[in-house]
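Written below as structure tokens is the structure these notes are about.
Apart from one protein chain that is not included, each protein chain of the complex appears where it belongs.
Chains: A and B, in written order; residue numbering restarts at 1 for each.
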Amino acid sequence: MLDLIIQASQLAFHPYVLMYVFLGVLLGITLGAIPGLSGDMAIALLLPFVFFLEPAMAMGLLVGIYKGGLFGGSISAISFGVPGTPGAAATSIDGYQAKLKGKPSKALHTALYSSVIGDTTSDLVLIFIAVPLAAIALTFGPIEFFALYAFSLILIAALSQGVVAKGLAVAAIGILLAMIGRDPITGAVRMTFGIPGLAGGLSLIPVLIGIFAISEVVFQGAKLWRRKVDKIMDDVANQASLLQGYDISKDKLTWAEFKFTLKATYIGAAVGTFIGALPGAGQSLAAFMSYGLAQRFSKRPEDFGKGSLEGIASAESGNSATAGSTFIPLFAFGIPGSATAALFGAAFILMGMTPGPSLLSDNTEIIYALFFTLIFANLVNLVLGKLLLPYYSRIAMIQPGYMIPAVFILAIIGTYAANNSTMDVWVLLFAGLLGITLKLLSFPLAPLVLGFIIGPGAERALRQSMIMGGGDWWVLVKSPIAIGFYIAAFVLILLFTLALRAKK
Amino acid sequence: MNHTLVKELLAAVVVLSLGIAGLIHIQLGAWRPAPLVPSYIMPQTAYYFLIASGVWILGAIGIFTARKRLANLGTPNAEQHDLVAVGMSVSVMLIGAVFYFLSVLNIGLVVSTVVFNAILVAVLAPNASLKTLATVPPLVGIVVWLLFVKLIGMTLPTPLLF
């Protein structure tokens, strides 16, 4: 065992490997910070190079890009309210508000620390309890998955505090948007209104960026235009004060603030690790669920949505905590649980390692080296992130008159580049318009995205369960795990109601 | 009529009509028969939820009006929007984006980006000057080109210009 650890660490800490990790993290953060681009895309682009690299170096590069990309996504989420990756959408809710209140550095640092903590937790879980945890994930059939989705939907309803009716309505709209395209059971095209480009359904990236980013950018544009028309010109003195008024030394994350966000970070780490291990559940679900739970358990739930550092911490740690655990099904059973895991699986195959139960026993050294690299990349992410953050928070303070148009263009082209899809751009603009309309009528937007994310999974699970149960609705409560979820949902609603009563 | 009341009524009407229109679509549309549960089961549930929440919002308006506590209606600290400015910005940005992307596909990425960026800056930036108009848009064009064409290798139809 000791021999193995020494050999693996020699592999993992080879200077070239370290260099590739650095390069990967740097690339990942930079790409992730661009709206619409994600680490996944960079990994896909680099797959061919995997052929030409030593496995340890290739792994270092890919792991670096992946982790850097996860954190990078939160940079544009906080700086411009544009989630760089789907997982960062929850971060943008509070992160962007915090930036608007002149606290970009605090927000970015909270994001960085919680991201690294969540990620490290998840990696440790992967390393130590990969096999037993994957066994739990594997016992989830359609019935259990439907219970999980129903449970998440209930949490969403509870999340939209005060306006539950509107939250429900918006979640329903999200589910409906997700139903556009091919019926998963019959394969028939439905709800496309005769538009052939919609046959494959709406993709996640344009809907997310449209709802969260385009609507926000257009509202910012409206404010700018009003100021221009009213001739509230930012004269030179005014401009200078805008930049000078932002004092980076006052925008430092204090130890007390950091400690206050820790609870939310831990909630996110736990939720993210669990959700990440479930095949198909995904980063954005993890982030939103952590956010909802952290709000419920927070001492200051009223700050959520208004720039709460806890909100950022929970979302970002939930998002990043999927990073390690998403490999659990891949390592233990060769089942990729997410797009990223699928890409890593492809890389393993290219390097002559077959993902699956024999992966660890056949390639013990390189996998242990990968474990070291996973942890080490978090350190690199922390250090590089910390070094780069001052520059990023300054970028966030650039004059909005120039920033808003540029961000708008980046969001459009970035969305196109993600899938090389023209349709995605039209969906993006439509989603933006929908987001603007809903905002004008003061609907909350987060439940829409959640409904959109879990809608297809919930439908598939429901209909698969019904097919397997021969059309009997009772099949939905025939699993102890499912019953557990329903009871947990019931208990949570009760707790929330009681807690709300007590507060009033 | 109070501003919030109008907004809430409008919200209820939008939600209700979406739900009802959807149910009609389920009745009239062609849905391929599916085994055991119909393929519109999820949309149908969503439409019921829409109608229920529409009724809920209407009910809330009724109760608040009856109790003369209209001030408490709606979302706490909802932002008041400047409708004229939003309309203006929607037409310049969103409709502009449609033309922008069409010209990216047909004329060329860099040219379209520089022009669209210049238009946006000219219309929106409160302190746009000729000097910034000459520097910022080309810079954005170069950045977009470097990132998406050089680094990412984005796939676009062969452009007419550049």
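Here is the rule we use: a residue touches a chain if its C-beta (ideal position, glycine included) is under 8 Å from a C-beta of that chain, and two chains touch if they have at least 3 such contacts.
The definition used in the following text is that contacts and distances are computed from a predicted model.
Trainee: Which one, "ABC transporter substrate-binding protein", "Long-chain fatty acid transport protein", "Chemotaxis protein CheA" or "histidine kinase", is the UniProt name for the chain you do not see?
Mentor: "ABC transporter substrate-binding protein"
Trainee: According to the contact rule at the top, which chains on display are touched by the left-out chain?
Mentor: Even though it is not drawn, that chain still touches A, B.
Trainee: Considering the whole complex, which of A:I185, A:I211, A:A277 or A:L441 touches the chain not shown?
Mentor: A:I185
Trainee: Of A:F80, A:Y113 or A:F140, which sits in contact with the chain we cannot see?
Mentor: Residue touching the chain left out of view: A:F140.
Trainee: In terms of residues, what is the contact footprint of the unshown chain on chain B?
Mentor: 35, 153, 155, 157-158
Trainee: Touching the hidden chain in the full complex, which residues of chain A are there? Just list them.
Mentor: Residue positions of chain A that touch the missing chain: 40-41, 44, 47-48, 51, 138-142, 181-182, 184-187, 189, 196-201, 203, 279-280, 329, 333-336, 339, 342-343, 345-346, 349-352, 354-359, 419-424, 460, 464, 467-468.
As a working rule, only the chains that are shown with their structure count from here on.
Trainee: Roughly how many whole angstrom separate the Cα centroids of chain A and chain B?
Mentor: Roughly 22 Å separates the two chain centres.
Trainee: With touch defined as at the start, can you tell me which chain B residues reach chain A in the complex?
Mentor: Those residues of chain B that touch chain A are 7, 10-11, 14-15, 18, 22, 25, 29, 31-37, 39-43, 45-47, 49-50, 52-54, 56-57, 60, 74-76, 78-79, 81-83, 85-86, 88-90, 92-94, 97-98, 100-101, 104-105, 109, 113, 116-117, 120-121, 123-128, 132, 136, 140, 143-144, 147-148, 152-155.
Trainee: Of all residues in chain A, which touch chain B in the complex?
Mentor: Residues 34, 37, 41, 45, 162-166, 168-169, 171-173, 175-176, 179, 183, 185-186, 188, 190-191, 214, 217-219, 221-229, 232-235, 239, 399, 401-402, 404-406, 408-410, 412-414, 416-417, 420, 422, 425, 429, 432-433, 436, 439-444, 455, 458-459, 462-463, 466-467, 470-471 of chain A touch chain B in their complex.
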